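Only a single protein chain was left out; the remaining protein chains are all shown in position.
On to subunit A.
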Amino acid sequence: MLRKTKIFLLIGSVILLVLIVIFITRSLSSKTGIQPEPVIPESQIGTTSILNQSSPDIAFKTKQVLLPKLPIYLYNFKTSSGIATDISISSYKNDSPETIRIEIFGPDYLYNQTDPGTNPNMIAFKESFEKVISILVENNVNIKDLHISMGNKKYIRDIAEEWIKTLNLLP
């Protein structure tokens, strides 16, 4: 009996999860702007990110160190995959006081492969992100002390964070 209950609970949970995914997917597809389609499932808003590990207080203080030097732009950064990237480290007036924007343009975030062995964009991203870390170090900033936004498009932020995890890019 207990076993049957567990099975029913398991099946029910799976069905509920599928329904939630369908609901989220439909609500996203009804938008009118051009939304490059996310390749990975949308993560919950507000979920703690590996890019927001430090306390808000440390993040705020670290941002104050970096702020006078922003924006930092690096164009046409050559990577070993052959993909050149453009890097922007910035903060806008109305951004949250703890957050720094790190945007890496050039990698194709919609590329079908998620294996770094077959996806040159992940390599380009990896080397670019490592370049960002070195720029921050040059400015006496540890990236782990910052709260980071990887761009103004959620699909890019999600994929970038996934790659950072997969490639273990944080020090």
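Everything that follows uses one rule, which is that contacts are C-beta pairs under 8 Å (C-beta built on N, C-alpha and C of every residue); 3 or more make two chains touch, one makes a residue touch a chain; residues count from 1.
The working rule: contacts and distances are computed from a predicted model.
Which choice in "Stage 0 sporulation protein A homolog", "NADH-quinone oxidoreductase subunit I", "Transglycosylase SLT domain-containing protein" or "GerAB/ArcD/ProY family transporter" gives the name that UniProt lists for the one chain left out?
For the chain not displayed, UniProt's protein name is "Transglycosylase SLT domain-containing protein".
For a quick check of understanding: of A:Q53, A:S90 or A:N139, which residue touches the chain that isn't displayed?
Here the residue in touch with the unshown chain is A:S90.
So that we can see where the missing chain sits, which residues of subunit A does it touch?
Those residues of subunit A that touch the unshown chain are 25, 28-29, 31-39, 41-42, 45-46, 71, 73, 75-76, 86, 88, 90, 92-94, 96, 99, 101, 105, 108-113, 149, 151-156.
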